[in-house]
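One protein chain is absent from this view; the other protein chains keep their places.
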Amino acid sequence: MKTENMTLPGPKTGEREKRRSPWWEVWRRLRLNKAAMAGMAVIIVLVVVAIFAPVLAPKDPNQTNMKARLQPPSAEFPLGTDNFGRDMLSRIIYGSRISLYVGFVAVGIGAVFGGIVGAIGGYYGGRLDNFLMRCMDVLLAIPQIILAIAIVGALGTSLLNLMIAVGISQLPRYARVVRASALTVRGQEFVEAARAVGASDARIIIENILPNCMAPIIVQSTLGVAQAILSAAALSFLGLGIQPPTAEWGSMLSSGRQFLRNAPYLTFFPGLAISVVVLALNIFGDGLRDSLDPKLRQ
Amino acid sequence: MKNLLEVSDLSVEYRTYEGTVAAVNGLGFSLAPGRTLGLVGESGAGKTTTALAVMGLVPSPPGVITSGEINFAGRNLLSLPEREMKKIRGNRISMIFQDPMTSLNPVVTVGLQISEAIAAHQNLSDKEAEDKAREMLEKVQIPGQRYREYPHEFSGGMRQRVVIAMALACNPALIIADEPTTALDVTIQAQVLELMRSLKEEFSTAMIMITHDLGVVGEVCDHVAVMYGGRIEETGSLERIFDGPRHPYTRGLFRCIPDIEEKTSEIRPIEGLMPDPLDLPKGCPFHPRCPEAMEICRTVIPPVSDDGGHRVMCHLYGKGGEDRG
Partner (left out) sequence: MLRYFIKRLMFLVPVLLGVSVLIFSIVHLAPGDPAEVMLGPSATQEEISNLREQLGLTKPLYVQYGIFLTNTLKGDLGRSIKSNAPVVEEILDRFPATLTLAVLGMIFAIVVGLPLGILAALRQNTWVDALCSFFALVGFSIPNFWVGLMLMLLLSIYIPILPSSGFDSWRNFIMPTIVLGIQTMAVIARMTRSSMLEVIRQDYVRTARAKGISDRLVLVRHILGNVMIPVVTIAGLYFGNMLGGVVITETIFSIPGLGRLIVDAIRAQDYPVVQGGVLFFALCVGIVNLMVDLLYAALDPRIKAQYRAAR
């Protein structure tokens, strides 16, 4: 519990830290958060694994081997083999590429388009804002995964379509974050001043509004990547995302499902992989939010 | 006269990540039944912490009471178990908080917020507690039929009157009022203060009035204790303190009051800021700001010198005093 301000006035941070930039201050607080640092370490490891997958994977992820079908975990196949005799470890290592790629690109799509919608709505206000926000309400009225399913259904199943579908279903949250920041910034003097010297609206938005909402956007995006990875895996699980034989965790889980009784490792490991990534991203996102807004830190 | 409340050698610390804050340091004072003590000082002097310590409500963690006794009606409150303390809180000692806008629960009717205090301490039926609460509302000049209304339907002054009704509901022997008028409009302040004074007379309740406003002290208090850096540096009767303040800090406080009658609009604030409570200066806590500081003030905590009940803690005055704050 925080002590009351009444009894505890006076400066709490030393003079030294005050001179540093706010981002440095965020980093300082984040470093103290052990859980967040652990989350970050896991994410970094995963990114490294994804990048160096061809080097790290012991086998070709798509090389079938009918003589070694459904092997339980062993020295040769640490995570076993699937029904085509493919090495699960290698497939999971390669799968990290797709999951991270889909997660980041989908969030990129959502954040960029959502951000544009939010900035325009918040900056111009009035009817345009009203209309845009009603559109976001429409998107929010459909459960995210149903919306994504419908979009994938219409566009057809492909990697790009999957990312678009997940991105669109996340759009409203970014629109709202950016709009809220734009609304608070809009009336402030430095914006008025920029307008007075004849800066274009686009320039004001990019130079004044965007920097002001970077913090909440970064937090939303971190948590959003976690959500996107989950959604993408869910779509693949339903057979509406990445199609076999591509090594993707959701579809691996889906195809392993029929061997649940005899080869449970086929569903266990891909699910564990998804859980670890998403958990790490969520822990890191939580920590980031707390360091960006120390008022919320408990 | 037997004292109702005797606080001695009270020390409270807040142990935070940034360090230990010595909020109250070996503080002592006493209060006779029915009398009013003004606890004066800037914010950060430890007034609220003292009040919370008496109530047994110092937030813990991070608050820790490291030493002292709080004797109330012959019992040391600090050694009472929480169960016993609950019987005293709101019943024998109650508290009025600073901000009426935040000290009432927004989702509970004002009536229930009063009657629950009554129900907690008196063996009454719900109906009887409700009737009593309506009666208390009338006492603070709020129509009893507003029992079922919520705090947001009341103005700031009315809310503070609700809080007063709540505090007086069980006819306590002691009321601690923590800046009860600070958050109110100036016009309302006088009304609320007047109401408190008359109710205090009617119920013959003792009161600790915590304030930074010497004007309020002058209106309602019999005794004054001036706090600085978690200590009482000067205490005495209202007349003695107001007519002849001795401590340089107290004298500084009086110079801060604009005197409307004398038309000398010169206000001389005390220079400097309250010391960082994380790092109180050695010696007299006031020495960095004191215009009359001597070498000894930097190193030695001044003893108390007592002049017929007017006590001051300052090296400027005679040495023969007791060494209690």
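Each chain gets a letter, A and B, in the order it is written, and its residues are counted from 1.
Note that in this section a contact is a pair of C-beta atoms (placed from the backbone, for glycine too) under 8 Å apart; a residue touches a chain by one contact, two chains touch by 3 or more.
Keep in mind that this is a model prediction, so the values were computed, not measured.
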May I ask which residue of A:68, A:145, A:159 or A:183 touches the chain that does not appear here? A:145
Among B:9, B:99, B:135 or B:276, which residue is in contact with the omitted chain in the full complex? B:99
Out of B:35, B:121, B:134 or B:161, only one touches the absent chain, namely B:121
Hey, which of A:67, A:127 or A:261 is the one touching the hidden chain? A:261
So which bits of chain B touch the chain we can't see? 55, 57, 85-91, 94-95, 97, 99, 102-108, 112-113, 116-117, 120-121, 150, 152-153, 163, 166
Even though one chain is not shown, chain A touches it at residues 1-2, 134-135, 137-147, 149-156, 226, 230, 233-234, 237-240, 250, 253, 257, 260-261, 264, 267-268, 270-272, 274-275, 278-279, 282-283, 286, 296, 298
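By definition in this document, only the chains that are shown with their structure count from here on.
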Rounded to the nearest Å, the gap between Cα centres of chain A and chain B is 52
